[in-house]
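Below is one structure. I have some questions about it.
Note that one protein chain is taken out, while the other chains of the complex remain in position.
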Amino acid sequence: MWKFIVRRLLIALPQILLLSVLVFLMAQMMPGDALSGLIDPNIDPAAIEAQRERLGLNDPWHIQYVDWITGVVTEGDLGRSFRYKMDVTEIIGQRLVNTFWLSLVTLIFTYLIAIPLGITSGRYNDTFRDQMITGYTYVGFATPLFIFALVALWILGFQFGWFPTGGSVSPGLTPGTFEYFLSRLHHLILPALSMALITTVNTVQYLRSEIIDTKQKDFIITARAKGASESRVYNRHILRNSLLPIAAFFGFEITGLIGGTIFVETIYSYPGMGQLFIESINLRDYSVVIAVVLLLGIASILGALLSDIILSLVDPRIRIK
Amino acid sequence: METTNAVENLNIENINKSPSGVSIIWREIMRDKLALISLVFLLLVTTLVYGISLFLDLDQIVKIDLFAIHEPPSSDFWLGTDYGGRDVFGQLIIGTRNSLTIGFLVTLMTGLIGVTFGLTAGFFGGHIDNIMMRVLDFFIILPFLMIVIVFVSIVPNYSIISFSLIMTAFLWMGIARLIRSKALQERELDYAQASKTLGTPRWKIMFGQVLPNVSSLIIVTMTLNLAANIGLESGLSFLGFGFPEETPSLGTLLSYARNPQTLENRWWIWMPAAILIFLLMLSVRNVGEALKRATDARQRRG
Amino acid sequence: MEFLKVEDLKIHFPIRGGLLNRKIDSVRAVDGVSFSIEQGKTYGLVGESGSGKTTTGRAIIGLNNITSGKVFFEGNDLTDNSKKVDVRKDIQMIFQDPYSSLNPKKRVIDIVAEPLRNYERLTKKEERYKVAELLEKVGLSPESILKYPHEFSGGQRQRIGIARAIALKPKLIIADEPVSALDVSVQAQVLNFMKDIQKELNLTYLFISHDLGIVKHMSDEIGIMYKGRYVEEGKTEEIFTNPQHIYTKRLVAAIPDINPQNREKQKIFRQSVQEEFEQSYHDYFDEEGLAYNLRNISNSHSVALPEKG
Amino acid sequence: MKLKNKLLELKNLKTSFRIRDDYFAAVDDVSLDVHKNEVLAIVGESGSGKSALAFSIMGLHNRAKIEGNIVFKDKDLANISISKLNAIRGNEMSMIFQDPLTALNPLMTIEEQIGEVLQLHNRNLSKRKRRERVITLLDQVGIPRPKQTCEQFPHELSGGMRQRVIIAIAIANSPELLIADEPTTALDVTIQAQILDLIRDLKEKMNAGIILITHDLGVVAEMADRVAVMYAGEIVEIASVDTLFENARHPYTRSLLNSVPSDEQQDTLHVIQGIVPSLKNLPRHGCRFAARIPWIDESAHEENPTLHEIAPGHFVRCTCHEHFYFPDEKGDEAHGIS
Partner (left out) sequence: SEDEDTQGEQNDQGQEEDTNGGDEDDAEDDGIYSIDDFSPVKTNEGEAIDGGTITFGLVSDTPFEGTLNHNFYSGNPDVQVIDWFSESLLAVDENYAYTQEGAATFEVNEEEQSITFTIRDNVNWHDGEPVTAEDWLFAHEVIGDPDYDGPRYGQTFTSIEGMEEYHAGEADTISGMEVIDEKTLKITYANFTPSLLSSGIWTYPLAKHIFEDIPVADMSSSDAVRREPIGFGPFIVESIVPGESVTYVKNEDYWRGEPTLDGLTLIVVNENVVVQSLQNGTVDLVNSFPTDQYPENADMSNVEFLGDIDNTYTYIGFKLGSWDAENNRVDMDPDAKMADVELRRAMWYAVDNATVGERFYNGLRWNATTLIPPSHPDFHDDTIEAPLYDPERANEILDAAGYEDVTGDGFREDPDGNELVINFASMSGGDTAEPLARYYIQSWEAVGLNVQLLDGRLIEFNSFYDRVGQRGEDDPAIDIYQAAWGVGSDVDPSGLYGPNAIFNFPRYESEGNDELLARGLSEEAFDHAYRQEVYSEWQEFMVEEIPVFPTVYRAILVPVNNRVVNYNIPTNAGSEIYRYQIGVTQEEPYTN
């Protein structure tokens, strides 16, 4: 097991390194830099140029890269945001927590929706119930997330006022209190739900077809021949086997979430990584851009790794010792 | 051995051909009402959009008219005008055309790259596969949307072609992986082995024997990808990383809905595009599902 | 010069693992096999599942990489890659599974004509004519030429496979369990047919099967494999009437007798063989449970026994 | 044959599958008895309806229409609630499946899988008792290290071992009726012999009735007490095993016997012309085998063929057997092989 994880990580290492070079290069190719926003007749252009020089922005890219990667590797220093005047690690720290909660709640919703629907749909396939659920998956597939999120914000946030329309927590609450927690949750529900409702359709469909597939497997017939009741057949045999690939998908869901958060965080003004990314791109705060992309790339890698590990834990056929 | 008359008289033109894959697919679609309607709708939209746009004067449509800003639908402007006084209907037609063009282009290019890549890796296996899969793994871990956004902000000359190329560069992996695993299976099947013993060169086996057997998978995947690609384009436009407004796409019209006034009060600008996207994706999906059923004998309806 | 001669053939597959996915061990699928076949005869290769029969057959036709050993076909060394003698077209193969061995997306004409297109330049018309002729030879109506494989029954499909294999008039056909997937009644059809064309075209068969009954029916000579090695080789009657190796005996005893009257007799026989197998196992197999090298006990019959004692 | 010990009686069983909008009978009007301590073999080519029959008895079809009666120890399984059926299957009646590779749940240990059938029919069994019983069973079916095997997953076992596990599941609750659907087809001969021995032992030890489905006539000869030959969904001949091998009557049975290579066999084997028709294309009228013996005059067949008892316990369908000959025998004699 450990060997396996270590091996996977060894494979991931060059990937991450390559990713960092790619992202770094791309950031270098972006026009402008963080200081180009400072146009002000009262500010001495020479002072800006001096800052550029000091920050090494005028060095050739490979020197900048080596400087940067050395910092990352030796002290976990992702550089400094030009815009926020803070260590990137610190900004990302805040945003990452927000995105983490958003993702977590989204995942919970996703599975809360997908599992019952997928099971119902797969178990009673081709019935009216199944058709309703399949209908939902079609609609979900065809509705772009951002339209849905926008409309949901509009109706539930504004017209009904049930949910806050921006931010991650109400102002003035003390972290750690129950109100604070509730407020955060309240801010999360709408974005998470929009994302879950749209992205879950794939899981529903996948689960459905997985169940339909499993239903036809020989070992299900064996179970019936043992005299197991229908509910037992479903709960003990079909579900276990169909949920396995879903469990394995868990890690990949993370990758999928990254894309979703960009939209949802932008629309709901939720201060997470997705929003940070868009801002930083627009403001050419590229130490942040690099860090965000790199981090999320690593998250994808870890997601894939997680999937492999989960799969190997739950599936004895490929269990690694 | 004496050749009998049967062979002598064999006249190939008179032999009834067995139904080929295409006709099975066709039959399946004909049987599935929803898919049929979807297909007709798609064809109709495609022809209309490409047809009408031949007669439309793009310059005229995107011409700013200061005295016609935000006009509601009327007989002059069937779907009203936007904040530049530009005709929304015309933009919708051109936009649909552009979105479809991008969708098709990206789907075709990803298909081409993905299939070639996947087929090569899967068919040759071994070290080649190993190396190719490492490359693919690398692309897969890239956070797609972000990388594309970064690229979009770098590219100096932004056009349908360059946009499609960027999308393609980071979207071919799905199909490649699928085709590879299928090709890995196929090449172990006896028919591929048989071809080897018959002296057929490898590339011929790959393209002549294995490819037809993964073709249904390719068609299905590409169809579903088409829907996804149209969605992606509109998403990027929505985020503000789409085309300039004089190259409208469905996403451009949708992105106007980011303005709350437009979202609430000027439905004519974004709603038709939203509905069209919805219907397009739904129809493509329906057709895709029907194709999937057609290629999977177990699920076939007829 | 022997028609086909296999010398000390070894085929090992690597097992990968460890931190860097290195080769850590190997499966010795075939481990020192030698035999030879005379032209026009049928050589049966028997053994339980996983004993290396298929691997041997595939190595001869070039589908598996050979780890060591030599294969001579009409005096040409097939393992020598530098010599580009094209004898490949003289060796063809019939596959076990009539369903997967025909490309489902191709029409019969394309399937049967595939070898022709590779080795002979024929016009469309000639080709069609040739294919129809081949189909007729295997007992299928030439009208089938434009059908797809799924429109045929298993036996018919197997015959399409045979038509393809004989299209280039090969000298040696490797038949890997050609009837295992077929019903008894259809089996008969294919077996009969194989015998017929053997006579007609003076074919040589390497006939691979795990069904001793069928091998006995088809073969002139038989080799018995166990875990990648030969345990016994000889003329068909010798093997069946005078099995020497305990493993051979066990195989023979396991064949169900078609006469219900012999039930008891068979059962007792089987038990005694089983007892012998258990008792004298170590006389026949080395510490790793592998067979020893073959030793001649007559000029046509050899058995794997330990050197003297 | 002890007729009083009748365990299972099928009366005019008809199992139909829905294909598009019509039902097609895969098992058509089958009547059969199975007795205690008896092996009834059912033989026939692929697609003749053997499995469909077995599945009907076990109530394992989920979308088939089943008509007729399946009387098992006074209960008509064809018209019984699913919960009652569940109480019977796996308990008094059980089944061994053909494919050991797929018939076991890949995610459950051997112990769980065998334990499940024990638990289902005896809720009071303690966990420890259950484990003991599982180990005994594994031992009984000849698994060398039952304790270790308990913890293992199916993929860690060889085909022969898995088939033994499946048998252990089937015999766990000492069933009175055991249906074995081609239990050895997927196995090597040497293992086949062992498995068959095992089944035979069980019959004797448990006094059970066994339905053995196979297409291997050798297996039939070694195992069966009585044989039913199926063709295209119908039983065409039933006889004791000796009668069948010595004096088979129905053209199909005779053709089958003739197509197996055997010691006395001549150079060419007999070939049955044509192919087994698919379910949709089954002939529904007259003698279903007629199409495959075209050289026999049409008049030789009955219009609505029925089973005739031509000797005690020996039933043959249709009258065509009286006129049947192999074409290469030039029609001068109509005797079976022997």
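Think of it as A, B, C and D in the order they're written, each chain with its own count starting at 1.
Methods note: contacts are C-beta pairs under 8 Å (C-beta built on N, C-alpha and C of every residue); 3 or more make two chains touch, one makes a residue touch a chain.
What you are looking at is a predicted structure, and each value in this text was computed from that prediction instead of being measured.
> Which shown chains does the hidden chain touch?
Touched by the chain not displayed, across the whole complex: A, B.
> For the chain left out of this view, which of A:G71, A:G167 or A:P245 touches it?
Here the residue in touch with the unshown chain is A:G167.
> Which candidate, A:D77, A:D218, A:E279 or A:D308, sits in contact with the chain we can't see?
With A:D77, A:D218, A:E279 or A:D308 as choices, the missing chain is touched by A:E279.
> Consider the whole complex, including the chain that is not shown, and state which of B:V22, B:L43 or B:I69 touches that chain.
B:I69
> For chain A, which residues touch the unseen chain?
The list for chain A reads 30-33, 36-45, 47-49, 51, 83-87, 90, 94, 153, 157-158, 161, 165-172, 174, 269, 271, 275, 279, 282-284.
> Where does chain B touch the missing chain, residue by residue?
For chain B, the residues touching the absent chain are 62-64, 66-67, 69, 83-86, 153, 156-159, 243-246, 258-261, 263, 265.
Keep this in mind: only the chains that are shown with their structure count from here on.
> Could you put a whole-Å number on the gap between the CA centroids of chain A and chain B?
Centre-to-centre distance between chain A and chain B: 25 Å.
> Centre to centre, by mean C-alpha position, how many angstrom separate chain C and chain D?
Each chain's C-alpha centroid was found; their separation is 31 Å.
> Whole-Å distance, chain B centre to chain D centre, using C-alpha means?
Computed value for the inter-centroid distance: 51 Å.
> Can you tell me which positions in chain A touch chain D when the two form their complex?
By the definition above, chain A touches chain D via 217-219, 221-230, 232, 236-237, 240-241, 244, 314-317.
> In their complex, what parts of chain A are in touch with chain B?
11, 15, 18-19, 22-23, 26-27, 29-31, 138-139, 141-147, 150, 154, 255, 258-259, 262-263, 266, 277-278, 281, 289, 292-293, 296-297, 300-301, 304
> So in the complex, which bits of chain C are touching chain D?
48-49, 153, 155-156, 183-189, 191-192, 195, 210-214, 216-217, 250-251, 253-261, 263, 266-267, 270
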